[in-house]
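This is the structure I want to talk about, given as C-alpha cells.
A single protein chain has been omitted from the complex, and every remaining protein chain is retained in its original position.
Each chain gets a letter, A and B, in the order it is written, and its residues are counted from 1.
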Amino acid sequence: MADSGAPAAGPEAPAGKKPGFEVRLANFTGPFDLLLGLISKHQLDITEVALSTVTDEFIKYIKRLQNLGEEWALDEASEFLVIAATLLDLKAARLLPAGEVEDEEDIALLEARDLLFARLLQYKAFKHVAGMMGATLELEARRYPRQVALEGHFAALLPELLWRHTPQQFAGLAEAALKPREAAPTEVGLAHLHGTPVSVKEQAELLGHRLRLGAPLTFRALIADAESTLVVVARFLALLELFRDKAVAFEQLLPLGDLTVRWTAGVEGWSSGNLSEEYEEQQ
Amino acid sequence: MNHTRNGDAAGHPAPEAQAAAENDDGPDVGSLPGGARAALEAVLMVIDQPATATELASGLNLTVGVVEGMLVELQREYNGYTVNAPDVDDASFNGFSATPRGFELRNIAGGWRIYSRTEFADIVGGFVLEGQTARLTQAALETLAVIAYRQPVSRARVSAIRGVNVDSVVRTLTQRGLIEDSGTDPESGAILYRTTSYFLERMGIGSVAELPQLSPHLPGLEGIEEFYDAGRM
Partner (left out) sequence: MNHTRNGDAAGHPAPEAQAAAENDDGPDVGSLPGGARAALEAVLMVIDQPATATELASGLNLTVGVVEGMLVELQREYNGYTVNAPDVDDASFNGFSATPRGFELRNIAGGWRIYSRTEFADIVGGFVLEGQTARLTQAALETLAVIAYRQPVSRARVSAIRGVNVDSVVRTLTQRGLIEDSGTDPESGAILYRTTSYFLERMGIGSVAELPQLSPHLPGLEGIEEFYDAGRM
C-alpha cells in the first residue's frame, strides 16, 4: 500500500476538498493549479511542459468523473479549457525564435506574449480572491442577524395601507410578473467570438493584385472565393475606397445587372498605403 | 432534558461548569466564551418566535432546569437586577450592571423571547414610523401578486420568478398582514407563504378563487422551475 506509487490526491490537495485534476509529466507531478503557479512564478518553463500529455490526462480524468456521475465535470472542464488554451498560446509564443528585438513584429509578438501571460495571471488572481471571498462568506454566515417581526403594538402603528388596485389590475400585475422573461436585453456579446478579423486594407491589396494584372472582372467574380459574408463586405468597402482613390472604375449596363470593375490606375499607380485611416483603426 | 437532572431545581449554580461536565455528544456550550449563558443569549437574540425552555434546553444540550434558571437570571439582569419594578426615577449611574437594558426577556404563554423594553415604546414607535409610507412599492405589489396566484409558495421560488431577492419585501408584506406563514415545504423545509384574510378584505373578494383568471399560457410552478431553476447553482 505504501509503495503503490499512485496517490489519488496530491499532498497539496487541501483536506476536505475534492481532489482536483492531477498532472503527471516527466518533469512534474501534482495538481494542475500548482503547475500554473510554477509557470507564473517562472519556476517552470512552459516550453518544457508537454501540453498534449496534460490534455490527454485531463480527458481521462473527466471521463472518470462522468462515469462516477459527478455533476461538476462540466465546470472543471470549461475551466481547464480556458487555462489550457492560454497555456497553448503562451507556449506557441515562447517556442517561436525570440532572438533580438529588431522590428515591429517582434515587439508585437512580445506584447502578445505579455498579454497572454497577463490574462492567465488575471484569471488566477480572480480565482484566488474568489476563494478568499468564499471563506469570508462562510465565516460570516456563522453570524445570524436579529431580524425579528415587529412586535404587535408597533405593527399596529403603521399607517393604514392605501389600496387602489381592482382585482383586474392586480391580475395584470401577476400576469406581468409571471410571464417568462425574455433573456435580459444585453449587447450582442462578441467577446467569445474569435473570428479572424477581416482587414479592408488586405482585401484592397488582394483586389488590386487581381485587377491590375488583366481584364475587368465582375463583382460576382471578385467575391467568388470569399469564405464569409464579412469578406464580401470588406471587398465591397475596399472597392469603394479604390474608387475614391480613382484606382478603379465601375460599369453596370442594367439596373441590378452585373457590376464590372476595371483597373484604371496603371500597374504602379496605387498602393494600399493610400487607404484612408478609418478602416485600419476599426479592424 | 434527557440528561441527569441533578441539582437543577436547587437554584442556579454555575450552569457553565455543569454543562461542560455533563455533555459529550452535543455542543459543549460551557467551553465557549461567555459559556452557556451567552449561548442562550445568542439564541434568544435571533429567534423570531418565542421558544419554550424545553426547546431551548434541547438546542443547548442542557437540562430544562438549568436553562430555566439561566432564563430567570438573564431576565433579572436585563431588568437591572432590581427585584420587582426598576427604580425608574433615580436612574443612578453606578456601573452598567445596575441599569436596566433597552430590551427585556419576556415569558409569554410558556415561550421566551427578547422584546424592546415597554418604557421605550414611544421612541421605538417613532423610529418605526419614520419613513413608512401607506403605499406598497411596485416590488412589493408584484411579489404579492405572485404569492396570491401561486400560493403556497416559498421565498426562493418567488425570487426565482421575479429574478431578484425578495426577502425584505416578504418581510414587509408579512408585517403588513397581507401574507402569512403557512407551514413548511415537506421536501426543502422552506417556509411557504399564503395570502391572509386581510388581503381578501383589501381586495374586496371573498376568497382567492375569486381572483381573476390568468392567461392559461403562463407557466405554473412546475414550468417555472424548469425555466428558472436550471441555472441555479
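Please note the rule applied: a residue touches a chain if its C-beta (ideal position, glycine included) is under 8 Å from a C-beta of that chain, and two chains touch if they have at least 3 such contacts.
Note that the structure is a prediction, hence the values are computed from the model and not measured.
Engineer: Using the document's definition of touch, tell me which of A:H128, A:R220 or A:K246 contacts the absent chain.
Structural biologist: Touching the chain that is not displayed is residue A:H128.
Engineer: Have a look at B:V29, B:L192 or B:L211 and name the one touching the chain we're not showing.
Structural biologist: Reading the full complex, the residue touching the unseen chain is B:V29.
Engineer: Name, in rising order, the residues on chain A that touch the hidden chain in the full complex.
Structural biologist: Touching the missing chain: residues 72, 75, 78-79, 81-82, 85, 114-115, 118-119, 121-134, 136-148, 150-151, 154, 183-187, 189-192.
Engineer: Even though one chain is hidden, which residues of chain B still touch it in the full complex?
Structural biologist: Chain B touches the chain not shown through residues 16, 27, 29, 32-35, 37-47, 51, 55, 59-60, 77, 80, 86-88, 91, 93, 95-97, 99-103, 114-117, 119-120, 122-124, 126-128, 130, 159-160, 163-165, 167-168, 171, 184, 189, 191, 228, 230-233.
To be clear about the criterion, only the chains that are shown with their structure count from here on.
Engineer: Counting only Cα atoms for the centres, state how far chain A is from chain B in Å.
Structural biologist: 48
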